[in-house]
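For this depiction, one protein chain was excluded, whereas all remaining protein chains were kept in their positions.
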Amino acid sequence: MADRDHTPDIHREARLGFDEAVFCAHKRTEQLQRILDHAQDNQRSLLLTRLAPEQIAALPDAYRERIDYDTVSRTGIWGARPEPTSTARIALVSAGTSDSAVAAETIRTLAYYGEACHEIHDVGVAGIWRLLERVDEIRPMPVVIAVAGMDAALPSVLAGLVPGIVIAVPVSTGYGVAAQGHAALHAALASCAPGLVVVNIDNGYGAACAALRAMRAMGSGARATDG
Amino acid sequence: MADRDHTPDIHREARLGFDEAVFCAHKRTEQLQRILDHAQDNQRSLLLTRLAPEQIAALPDAYRERIDYDTVSRTGIWGARPEPTSTARIALVSAGTSDSAVAAETIRTLAYYGEACHEIHDVGVAGIWRLLERVDEIRPMPVVIAVAGMDAALPSVLAGLVPGIVIAVPVSTGYGVAAQGHAALHAALASCAPGLVVVNIDNGYGAACAALRAMRAMGSGARATDG
Amino acid sequence: MADRDHTPDIHREARLGFDEAVFCAHKRTEQLQRILDHAQDNQRSLLLTRLAPEQIAALPDAYRERIDYDTVSRTGIWGARPEPTSTARIALVSAGTSDSAVAAETIRTLAYYGEACHEIHDVGVAGIWRLLERVDEIRPMPVVIAVAGMDAALPSVLAGLVPGIVIAVPVSTGYGVAAQGHAALHAALASCAPGLVVVNIDNGYGAACAALRAMRAMGSGARATDG
Amino acid sequence: MADRDHTPDIHREARLGFDEAVFCAHKRTEQLQRILDHAQDNQRSLLLTRLAPEQIAALPDAYRERIDYDTVSRTGIWGARPEPTSTARIALVSAGTSDSAVAAETIRTLAYYGEACHEIHDVGVAGIWRLLERVDEIRPMPVVIAVAGMDAALPSVLAGLVPGIVIAVPVSTGYGVAAQGHAALHAALASCAPGLVVVNIDNGYGAACAALRAMRAMGSGARATDG
Amino acid sequence: MADRDHTPDIHREARLGFDEAVFCAHKRTEQLQRILDHAQDNQRSLLLTRLAPEQIAALPDAYRERIDYDTVSRTGIWGARPEPTSTARIALVSAGTSDSAVAAETIRTLAYYGEACHEIHDVGVAGIWRLLERVDEIRPMPVVIAVAGMDAALPSVLAGLVPGIVIAVPVSTGYGVAAQGHAALHAALASCAPGLVVVNIDNGYGAACAALRAMRAMGSGARATDG
Amino acid sequence: MADRDHTPDIHREARLGFDEAVFCAHKRTEQLQRILDHAQDNQRSLLLTRLAPEQIAALPDAYRERIDYDTVSRTGIWGARPEPTSTARIALVSAGTSDSAVAAETIRTLAYYGEACHEIHDVGVAGIWRLLERVDEIRPMPVVIAVAGMDAALPSVLAGLVPGIVIAVPVSTGYGVAAQGHAALHAALASCAPGLVVVNIDNGYGAACAALRAMRAMGSGARATDG
Amino acid sequence: MADRDHTPDIHREARLGFDEAVFCAHKRTEQLQRILDHAQDNQRSLLLTRLAPEQIAALPDAYRERIDYDTVSRTGIWGARPEPTSTARIALVSAGTSDSAVAAETIRTLAYYGEACHEIHDVGVAGIWRLLERVDEIRPMPVVIAVAGMDAALPSVLAGLVPGIVIAVPVSTGYGVAAQGHAALHAALASCAPGLVVVNIDNGYGAACAALRAMRAMGSGARATDG
Partner (left out) sequence: MADRDHTPDIHREARLGFDEAVFCAHKRTEQLQRILDHAQDNQRSLLLTRLAPEQIAALPDAYRERIDYDTVSRTGIWGARPEPTSTARIALVSAGTSDSAVAAETIRTLAYYGEACHEIHDVGVAGIWRLLERVDEIRPMPVVIAVAGMDAALPSVLAGLVPGIVIAVPVSTGYGVAAQGHAALHAALASCAPGLVVVNIDNGYGAACAALRAMRAMGSGARATDG
């Protein structure tokens, strides 16, 4: 079944401005090895998301040692990555410590693509003074990523306070009606705050990519308005 | 089928401190008439909830004219009701004008049982300054009823700001994932704010009854601690 | 119940860069009148969304005649609005004629805030050549709004083809499993295309506001990178 | 990522009358240590909820030995706690032995804040004589917490029998349609008994906090009625 | 499309002990006429369920006048029916007046097949004394049908009090989480009371048929134990 | 927390004709021991359902050795049990080998209460000749229990073929839309076959109890018709 | 908004072997007119599905008179259509008269494309002899379309009896758990019968198109096996 190998979307960078990451959940050791071999042969870097500790442990040493692995975000980076920008244009705001894994996936993805980000954590709305004290740091940012589980009231409040693009990332923490993040997802989608946009539950990688699209659009914005 | 008549829970007032209201949805004209006749024969007042305009229009004049009907809350009151308390101990806070029907059901129920309530409307969290400006009015209240649809972030924020009993009433406004109030219900139940309690979607009547239970408990509190 | 009146979020424009629209579903005639009176007294324009023909027909002539009403999008505009930009920086792509009401709400909202938009309709993926023929028109746009019901494959395909910010608006057309737009919503959220963002089902207004946030961010981008 | 640390809501006690508990599910060992260190530095007590045996086992001895851990409720207490009140004003009523973990979380939370509670267990409605025999003990209590899984008929029956504030805690026991507690949650929310309020599935902690709010409100009630 | 006509299950009575009823929802006038013509030609009686007033109004006079129609249960009877049994062996217990349409469908179905039934109404568990006062009437019955909407605690309590076959009929009354009867259905299925059986929401006809099966089984029971 | 002990429903046998079984899921070792001690002290037999191998392994030898444990049904029997009836009046029909655990729970429960049952397995409707060949064995039975997962067409077909009481037990086998038995549950509830009754998913115990109620009712039927 | 017009997928016939039908739900009068004008200008025939009587009534006479409209299937045919094949290779089997609208949509679609079909109606499994009597007519057919609502056991039984391609069309009849056809859909998808395929609820059109694909494949099969 040689035909069933990985066919990387090699022109993605040219089309979208950033290359393809590898979603590692459900992948077997031999699939991961083939993907890394292909990157090696083509001298490409790779971002590996949802890479479980058991998966990385199962890789032969020669592969494992070359992966920069982060246990909180469960991401691995293979190969070089750019220096981050010196000034952050993206704010990453999270509601509580339970959201840290998803927040970390976002931050690592941005870092892989060379974007710094300004982090503000543990400012959930149950103690809203924590958010209000820091809103002046967030307001100038063109893109704000709001990571929150449970009732996810944080993105709604934020999108009513700041003018930038606000991207909600619902998180699958909690229990009962909150479990698996559907309450958070629905709250973010049903928000009264105008123009809040949403990605899938726990999709820190997707929120980072949306922010990258915005960064690219801002860079190319002048041209677009001229054209 | 004479046996199928209404059997009012006549001892409810003695047991619970307030008598039975009549939930009028799904009731036919002849059922409503028998219920009103029974109240008349026993010289009781009645609160009628979910009474549709078509239902009241279908009643004979002799019944209809004696009902104090409110179109916003869809409630009717048959017979006398007490003077309201001069000082409100209950705050009713709503997020938007779309919540007014449910808020009105709560207010009418409280009024029927003689409780005044302090109303604060249109303070949804998408413009959180509106709520923060008025939090000092709400904080001293032992009971706060928060009425909100869509993402229902208001009850969470409120329960983090004030020490009283906070009762969330999710409202079935909105569309898409918000429709029928389930996003609001789940957000209120999954709230990070400690001790927020919740009633069924659109159940303004139930929230008022919970507040009445709290009022009764506060009155009888001294005795209970002695016993 | 004088307190229950509309409390407009009057500082929203200063905070967010665009003022508050009025979501008219569930609003009674007298509520609409008070809102319009308030706008009149403060010499503000207003965008009215989800305004049903029956609602506008129930308004007194003096109000109705001053509203620029569009039956397809069910939006009304009260007062003046700016000239649109001469060059479109936003593409509006829709899958089929069944999506036209939601697409129209987006276009009207953008127009109310002075943004032109480049429209491409009826390019659903069941006949993918229709989309591929027009992808060169879409690729230069910094923001692309993709409106689609049923299986909503269009946003996924688009987000894999163009580098801009892609905002999916799921539409509540279809029947069976598609009904009410949840299949479309879930397909857009679960998309493999990186960085696709999503708004609530049928929320054409919200997608337009997100695009406006991006337009503002692009304008202010230079300052942010300096700060 | 030093910024990602725990930011405790230190003014919560002043605002709400009780301090913040730590929800330990999803927290890693190093996060728990930082939280405990912070409490140590500020000489605060802490209630730790949803603390799994594996989590406590993973803590270094110096931390673990100072935590008063209860395996049934999965709660830990760090530091001193007040003497309980001599007279219980709160009844805790549970339906079956399967509800004991959630009941225990409620009881431990109340104990942490110094509230005694009167416990009545195993009185589910399938053998209703068990409840009826004990209703006289429950009736004088200003607050009743009803813990029940499966069909959760207990809170409904109780709320029809006693005048106090009745707080339903649905429990995630059972299987098939009952699983995860949604049948119990919906039954409690849809109850015909007036004024029954509900917290999230398995949220024994939240029910205790709601009871604490009521206790505080009863203490401050006299003042509120004067003001 | 002559082939698309009604093909009655003419041997059903021989196989099951009772003949086929006609479920009239979704049926057009011409379909109803063909079914009635067929019954006429074969000199059979017919029970028509879910027959809407508009459907009966649309039938030609010659058909309409021969149908014994009941507006509460929405059932029609065409042709003769047996005298009811003089002694009821089936109890029909309902929770509230909102359940009367479904209760009536059950009673009419039993009557059509010649079974009397002992009716007890309006004994929902929110005022449990109403049920307890009448439990001695119910206990001797071999079959008990419990009709209840909202939280449907009645079947659970009943099945714990009486030894007969208890059949729960969930009712689609209520609103919010109760709406369409799913909370009632799930509560009945998840009941702790042993041996409670359940039919579909609003399926009063089905509950009656189950009772008929039990009546037939009781009649044939002696034979079966011998065989 | 001595009060939190097991309170057995000791009069259940007098009320319902069979005593209480112990649902062991979620029960800890010490809870099980207290329950068994109580049975020992009162010289009662006990049926233990949902008793996992790990639970029985954790019990001290003195308890474990006295339990008659069956690994397929996960049931344990403590103490004596009656001789089964010599003639089966109950048929147990299952669709496939995947249903055997649930079928076994039913059979063991019936055996515990002294009822024999006629077993017919592996007659799912995908090869309907298997069922048709054996329908003559099933037809004379006053009670038929149909155990089936996946699409659960077996109970529908059976209830159209035999006149007895047919009790469907949906089984949580399968995957995708079938998983957890909801497709089977809904198919059984929505069945066109008249008078089919249903218990919760995997509730083999409940189906057996319903059959026992029917057996008792058949025994007492004569008296009831007289009374 | 001239751009928002209908863009028919004009090459569909070349690609797929059959042209595009028009799904008329949600379409306004002016949209329908533009579509019909376009067909007129291009001398094409059109199949119009989900065309409500109100929609056809709202069309100007010149359009309405040229549409061959069928009220049962709610389909319209504009222009010429081919003679049907003389021999049916497709069987259409339906469970009950409530399924006739969906069955009719399938039959009309097949007729529009020139395929005859062998119809067998009212053979639901609650009286399985009706189906078994006719299985010999169905077995030789290469394609069988099974239309059924409620519990949809018919497709499962059929797919176990005949060797052809069996396409299940779940129907949105019924009430309670059956409503909107999800129980039928899930039962068909979870069927134990191997190789049963399914289309969306009520999608008679889609089932017909699948059958057409099979007819085309059968015609081209020889070539494919050579290639």
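Per-chain numbering from 1; labels A, B, C, D, E, F and G assigned in written order.
Simple rule for what comes next: a residue touches a chain if its C-beta (ideal position, glycine included) is under 8 Å from a C-beta of that chain, and two chains touch if they have at least 3 such contacts.
Bear in mind the structure is a predicted one, so any value in this text is a computation, not a measurement.
S.K.: Since one chain is left out of the picture, which of the remaining chains does it touch in the full complex?
M.R.: When the full complex is considered, the omitted chain touches A, C, F, G.
S.K.: Return the single residue from F:177, F:193 or F:207 that touches the missing chain.
M.R.: Among F:177, F:193 or F:207, only F:177 touches the chain that is not shown.
S.K.: Touch as defined at the start, partner being the missing chain; which of C:67, C:95 or C:214 qualifies?
M.R.: C:95
S.K.: Please pick, from G:16, G:58 or G:179, the residue that touches the omitted chain in the full complex.
M.R.: G:16
S.K.: What residues on chain C make contact with the chain left out of this view?
M.R.: Against the missing chain, chain C presents residues 95-96, 124-128, 132, 150-153, 156-157, 159-161, 174, 176-178, 182-194.
S.K.: Pick out the residues on chain F that sit against the missing chain.
M.R.: Here the touching residues of chain F are 72, 94, 97-98, 100-101, 103-104, 107, 119-123, 126-127, 129-130, 173, 175-179.
S.K.: List the chain A residues touching the unshown chain?
M.R.: 1, 3-7, 9, 11-12, 20, 23, 25-28, 31, 35, 50, 170, 172, 180-182, 185, 200-203
Quick note on the criterion: only the chains that are shown with their structure count from here on.
S.K.: When the C-alpha atoms of chain B and chain C are each averaged to a single point, how far apart are the two points in Å?
M.R.: Result: the chain centres lie 35 Å from each other.
S.K.: Can you work out the whole-Å distance between the CA centroids of chain A and chain G?
M.R.: From the centre of chain A to the centre of chain G is 44 Å.
S.K.: Which residues belonging to chain F are in contact with no fewer than two other chains?
M.R.: In chain F, the residues touching two or more other chains are 9, 12, 20, 160-161, 182, 185, 189-190, 194, 200-201.
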